[in-house]
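Not every chain is included here, but those present sit where they belong.
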Amino acid sequence: MSLLGPTAQGGPEFIQLLTPEGQRVEHPDYAFDAGGRDEAEVVRGFYRDMVLTRRIDTESTALQRHGELGIWTQLLGQEAAQIGCGRALLPQDFVFPTYREHGVAYCRGLDPLRILSLFRGVDQGAWDPNEHNFGNYTIVIGAQTLHATGYAMGVQRDGLVGTGDPDRDTSVVAFFGDGASSQGDVNEAFIFAASYNAPVVFFCQNNQWAISEPIERQSRIPLYQRARGFGFPGVRVDGNDVLAVHAVTQAALQYTRDGNGPMLVEAYTYRMGAHTTTDDPTRYRMSEELEYWKLKDPISRVKVYLTRNGLADHAFFDSVELEADELGVRLREGCKSMPEQHPLAIFDQVYVDQTPELAEQRDTFAAYLASFEGAH
Amino acid sequence: MTKMTLAKALNAGLRKAMEDDPKVLLMGEDVGKLGGVFRITDGLQKDFGEDRVIDSPLAESGIIGTAVGMAMRGYRPVCEIQFDGFVYPAYDQIVSQVAKLHFRTHGAVKMPMVIRIPYGGGIGAVEHHSESPEAQFAHTPGLKVVTCSNPIDGYWMIQQAIASDDPIVFLEPKRQYHADKADIDETAVPVPLFSSRIARPGADLTLLAYGPTVKTCLKVAEAAAGEGRSVEVVDLRTLSPLDLEPVYDSVRRTGRAIVVHEAHTNLGMGSEIAARITERCFYSLQAPVLRVGGFDTPYPPSRLEEEYLPDLDRVLDAVDRSLEF
């Protein structure tokens, strides 16, 4: 793997607070902030979050293999990026995800079964975004970055930027991938956000791949530098370092909440799994690459750190494992017993005010369906 | 009672909607200081401020995409697309997001957005300034599509569209903007938004028109009356949903129908309307439903547009063909 161009890591612009070997390091601009709580406790919490998130992922992958899900978008390897970011959010902040933010969803309190129902084909991810300030999964690449920007413009109009009140000032996070950075919509979102000084954190998980295409196809320079072209700051953080991601995201959120306009965070990470369960990465990438990244696993480094420093004991790790097992069971059972929608339901979800012609189509179809019931 | 052009009526309707609801925002290219290239938003930024009348960067996908976010935050964005031919960069946001978010979320998300598009030809413009994109939007479930043909409808329909909780593509026949004036009674009770209207009663044949062709068809009816033929004209007003009950009634009486629009004939609104009328009025029809539309060529250079657009003569020719069938 080249260390030049868009894949360069290291140097002062690569923010890291916990090395792959589990060593705490300092960065001149960013420090981990436990928010007044006991730091070890917070880090243990992150560890738990990441393990549970990984379990959601592996469990879902297994459910797909067993035919219970149509497809699954794996986040394996991106746990630190998502938990670090998700745990830096304040309740009033709002998130616009792609289709892979299971860890962020978990942080926001969304029941993973709401996500499984999408990938099972029961619905399309029908949660109410206002329930957890977590928007709906968006499959068309990049579209949500504009939604985030518009939402942030709404936040501005609500007078919730730069008031100085930490319970009110609000930021909006737009998630997107390295591949998405090539979409017109994403670049337009940069332009609108810069033009209106909107409180958006553009959070790019650069997991090195857009399906089979490496990051070099999308950019010849590190992605965080894209922001330079639009006149707002961009930073690259070790996306497999939950402490660094937390610190950087927290700073970025505050920067935007304070009314300084948008900011880009590139979480430099790796998609350890396939693009989705229907993808076969052996067709386009070397297994050594995966081996290389396994050494940077986001969870192991926290475990090493906690263990080496005596901040967590066996009992703790066992309890997390147990919790993960319980979560696994809940997901398996919940998935298999998920109620189906009635086919007629789709007609009632198109409009707030149903149209006579669609109501008629519904009624005709209802009568048609009923004709079979009569027949049996 | 004030006499107004369609342009002024739309301006007045927008103003009223903004006064009535502080959540209503306008957004688009040049809608602010300039008041839009057609001046439909004239004076609104001055009175409601830059936060509510928003000049956008030059990017249509950006306009609609950010409007989606504003709607999710509880606002009611009214987006202006400068000309019909420039809506296509926003097409993805419109058909894959605006149209689908309510469905995707089983109703949790509402998309009370109005997308205003000055449309149609006849103003001597260059390429991309005379398109009629209605069929593409009407084919998309989740959107509603309406169009006004006169100042009174303009005044009321824009307010009704803004008040609607569903996303609405609001088509404004640009060559009518300054064509005629009408008396607008702000205290009247408007007809419902999603209803067609018999613009002129008749007995021998039904002409179906909307937006810019309503006026043409009224002239046709006038001319036909001179030849002793009684032509009914329906102003469809709503293209999705269609309100065809009055049309079926009419066709059952007249036995003949012609749909007239500027959009390309192939797969234009006329094809759907013809298909539905035929399904519902099969035994009443004395001739196939005919269609007079723009030809199936790109919109031509402006010196040829009079030939391209359905005009009095071409519609009269179709009236003859239908009656002689």
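Lettered A and B in written order, each chain numbered from 1.
Rule of thumb we're sticking to: contacts are C-beta pairs under 8 Å (C-beta built on N, C-alpha and C of every residue); 3 or more make two chains touch, one makes a residue touch a chain.
All of these numbers come straight from a predicted model, not from anything done at the bench.
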item: Chain composition of the complete assembly in this structure file; value: A x2, B x2
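Please note the rule applied: only the chains that are shown with their structure count from here on.
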item: Separation of chain A from chain B, taking each centre as the mean of its C-alpha atoms, in whole Å; value: 41
item: Chain B - residues contacting chain A, complex; value: 25, 51, 56-57, 59, 61-62, 64-75, 77, 89, 92-93, 96-97, 101-110, 141-142, 144, 164-166, 194, 240-243
item: Sites on chain A touched by chain B in the complex; value: 96, 123-130, 135-136, 138, 140, 143, 145-158, 184-185, 188-189, 191-192, 195, 345-346, 349-353, 355-358
